[in-house]
Every structure is written in C-alpha cells, then in structure tokens.
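Shown here: the complex without one of its protein chains, the others still in place.
Entry: subunit A
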Amino acid sequence: MGVRFGEDQVLKNLDFSVNKGDVLAIVGPNGAGKSVLFRTLLGLLPYSGKFEWAKDLKISYIPQKLAIDRELPLSVGEFIKFKQKDKAKIINILKSVGIGAEHQNDNEHYLRHIEQHVLNQRLGWLSGGQIQRILIAWALLDNPDVLLFDEPTAGIDIGGEETIYNLLKKLHTELNLTIFLISHDLNIVYKYANNVLCVNKEMICYGIPATVLDPNSLVKLYGGEAGFYQHENHHG
C-alpha cells in the first residue's frame, strides 16, 4: 500500500497484516507518515494498492491530542452525549476507563462525584490524562472491534502515561480489542505490543518487536538517534 499527496510520496511499500486481538505498534520518527497511515486506514485518504478490513468491523479512532483551549464552552457530559444519551451506559463506560477510580467503592458518592466533577466540567479544564481517558471512553461507546490510538500519551506526565497503557492493556484483555498504537517510545512497544511496524516513508521492519527491532533497522529508522534507543532497551 502507498499514499501520495500530489507529488509527494508520503508512504510506500507497506505490507502488513493484523489478526484479531493483536496489538500492533507503529513506530518511526516525526513526519514518517504514521498519522497518515492511520488516516488512510480510516478511509479518509486516497491510496494506491489495497488494504482490507474484515467484514463488519467497527473501528474507533483516538486522536493524538485535542486542539481545544481551556475556554471552550463544552462540558464533558455534552461531549459524551454527542454519542450516547443513556446515563447508565455513560457511568459504566467512565468506570471502565478508571475515571474517578478513588471514589468507586461507594456507588452513590461515585455518581455524585462523576456528575459534579466530571460531567459538568468543561472538557478543557481536565488534565491531559483525564482527557485521554474521556477520549478512550468516547471511542469505546461504539463497541469497537479495533482501536486506532495515535500517541496515547503525548503531553501526559510519566505517571499518567504508565496508567494509560495499563488501561489499554486491561481493555485489550477484557474486550478482546485489536489495537493499533502509534508510539515514540520503544519501551512501550516491547512491553505492550506483540507486533511492530517501523515506518519512515516506507516500511523498514515488521514483525515481533524483540526480533525485528535490531540495530540495523533502528539505524535505518532513526538515523543517528539509534544508539540512544538501543541503549534504552538494554535496560528496559
């Protein structure tokens, strides 16, 4: 498969497959075409060659980062109601993504907490980690089979990053989701993905992370930075 914008060949020679329940990590430097690949998979861009999803597959997409400002007058509740109006379903999904987890033992208290501190809040007032959870919840409301997740932890502190990945892992097991995941961080790839696709305008490697992420392909992928990444994964 390939993608071009006018004269620019943005992606070429991609050839990979993903099975149900897989976690595929997509790695590559900035501008390598990872997000373009996602948008192509979502059917938003024209492409050459072919790709196929299994029949009747529901695909949900979680963007890298919301470009909203703190002043945007939109409450979390309104944002969720764009998709789901049923209160019980909303509460359930918020629970499953760990929103307000510290209040979950007392049900009544939890409902009040969610109402006041989550649903009636401005979306732009939430922390990066909370917004990410809300976006995951929003994607899950469709009961998707596949999640496309673009840099899940861009702009989130290290602690929050860890918990977002744990949440993804939990959802992956509980809901038998197939997950496509764009990441910069090779540690994350080793820890959470069972397949990896390295992209830098074209496919550089594809397969099980521990086998295909060898020094050679890392040099090809990141150029001079490769040493740094390699070093990290010896410790990771």
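What we mean here is this: a contact is a pair of C-beta atoms (placed from the backbone, for glycine too) under 8 Å apart; a residue touches a chain by one contact, two chains touch by 3 or more; residues count from 1.
Definition applied: contacts and distances are computed from a predicted model.
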item	value
"ABC transporter", "ABC-2 type transport system ATP-binding protein", "NADH-quinone oxidoreductase subunit A" or "Strictosidine synthase conserved region domain-containing protein" - which is the UniProt name of the missing chain	"ABC transporter"
Selected from A:Phe79, A:Tyr110 or A:Tyr222 as touching the chain missing from the view	A:Phe79
Options A:Asn19, A:Asn107, A:Asn120 or A:Asn216, residue touching the unrepresented chain	A:Asn120
Subunit A, residues in touch with the chain not shown (by the definition above)	39, 42, 44, 59-63, 66-68, 71-75, 77-79, 82, 120-123, 135, 148
